[in-house]
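Here the complex is missing a single protein chain, while all its other protein chains stay put.
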């Protein structure tokens, strides 16, 4: 049976922890979790008590998946559909249209290919970088490809992580087209935007979003915590990608998992 | 490799869709998703535009996992720890302490054992029911056990689904103890509260929560959409259960997946 | 000086208290207030501690003022302006365009004219009712006119107050036109919608909103607590109406005040 194959396998958590104040894009509603009831506020006759909370978040906050409806170009979504929505969100290509993915994942460790733990701020990942990192790996249509920049290492330093001043490393337009050409199911990485952001330029232009979401119909995964995967040395794995089925939304938080054969010493 | 074993496997989505107005407990902050930016609100120089949203939810809304911190008894959480928290939530036993689960799941189809598509409102699931439904199945410590009541079929009828007037079917205290005795990792079902709720009684007492969460340290999964699993006929499967890592929260929405061998005709 | 004139005057609070679970329209985001920090969560070096909260509300929840931008007809707002908006809301005719009002208020006590404490559910207030209630009162252009139905008395009975089944009393289209003809600055009352809602009909058509907001440019005040004013016997008063300056919003909560000469026995 399927679960027998998992004996000894390791489950790597590829999501950043979600807490009030965590790094996120200023373009999106900030994440906030606060308790509503604490234990003791309401005690049942039998001595029981339940605590609960409210969670406020954008759909593009923390580790998340971009729906195809997230980005339009000249008023059109992927496939030339009009980029219309109403108070219920998007009738199609919302995040609820993304079928949960359980399949092959491939890591292209560009930082590793450069021999560094983390790429410099503002570094543009090139096609050459991707080809070097993919050396020896097969990428099939329908796979999910993750690009390792090591940027997860800066998570605790929010200002650097967001990169408003110094930029963040990520794929340029050419690298985006290279990914699109592979026919992958989704692609993503560790930064808030899966883009090369030059210092001080911010999110003025997001070509990789246009190429992947609008032109190729490929979903994007952002703000992933790839460290455990990068450090495992494993480049092919079973990936689980199951964003919440928020009907009509342009994105959703997700807790991606990589399942890998047992790693010695773990 | 692991993913090769999945060739032809089906991935069943066990989460209810999340939309404003969906059935939920009146004890928790109501779910709401609304777009903030729509396409055309802000158009970049290159003709690109991004839509986004805000999501407001309780941690116990839609398909979700209860953290051990959710319920206390006489001021204590599981293991006798004081049920204290602050503005950051719970320092331990929050939902972020639940390690993502990828492992064996077992379905006890009590509705099926009764030969009905859905159990009556207010029906108490007994130990005898569970034993009959478990006939021929092994349950190992660390497994996740799901109880099928068929209640997912009422999702579209919110008033009935919530069951304030007529109650909902679910395990009574004895059934809860039976589950606890198995040493499972988590247990859950289709109703908002994984409890037997008698007509008109509401959530006055929640013995199964006390037994599982406080006494046994077993997480609970609620408001699952078990229909595709019930209809598949499969009773053992690979279950993925990865609630969002909301630090310090007492619960989190989740999109559970059941991976099963290919079903003929699907 | 102005404040000397107020010696002995009474300040009547015309707002309903705002709390989680209060009656409101299901068409608007529900009000919720919850504490984030409680005392003791964070204690400063000097022994000080601050508690705070989050407030989530619609702009048309609790006692509130409707901005002209709230309602359109055939795609146009008041004055024939296109009913367009973006992620920042409305560039004009939002609630921030309503200048705070400190001026004359007039109460037309229709319930009193009928000799009842509260009008029946589903009662349509007619022009004749308004004329009788206005007997002996002058209404000048620019005044604010409030219509007393006594409906505030049902505030504690949320289901009745909302009136989904039995309706609520309020002005019909003819009464709305009568008000519009007076050239008043704003008009309002005690119910959630300042309309006559027939039993079981809900908010299918809202003619008074069209007449006042779209055709006449007159703001509407809803869910007022008029009881203290009705019971005072005073029909002319100094009214303060100062909704929050939420830029671009279609409405805002408000705490209206009526200042009246001292009432014997108070």
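To keep things simple, chains are lettered A, B and C as they appear, and every chain counts its residues starting from 1.
We adopt the following convention: a contact is a pair of C-beta atoms (placed from the backbone, for glycine too) under 8 Å apart; a residue touches a chain by one contact, two chains touch by 3 or more.
Computed from a predicted structure; not experimentally measured.
In the entire assembly, the chain absent from the figure touches the shown chains A, B, C. Here one chain is not drawn; of C:112, C:183, C:217 or C:261, the residue touching it is C:261. The chain not shown here touches chain C at positions 1-3, 5-6, 9, 11, 13, 15-20, 27-29, 33-36, 38-40, 44-60, 62, 69-75, 77, 83-85, 87-90, 96, 99-104, 204-207, 209-210, 214, 236-238, 240, 242-255, 257, 259-261. Although one chain is not displayed, chain A still touches it through residues 29-30, 32, 34, 36-38, 40-42, 56, 86-87. For chain B, the list of residues touching the undisplayed chain reads 32, 34-36, 38, 54, 56.
Convention: only the chains that are shown with their structure count from here on.
Number of steps on the shortest path from chain B to chain C, with steps defined by chain touch: 1.
Measuring from the averaged C-alpha position of chain B to that of chain C gives a distance of 42 Å. Between chain A and chain C, the centres computed from C-alpha atoms are 46 Å apart. The set of chain A residues touching two or more other chains comprises 34-36, 38, 54, 56.
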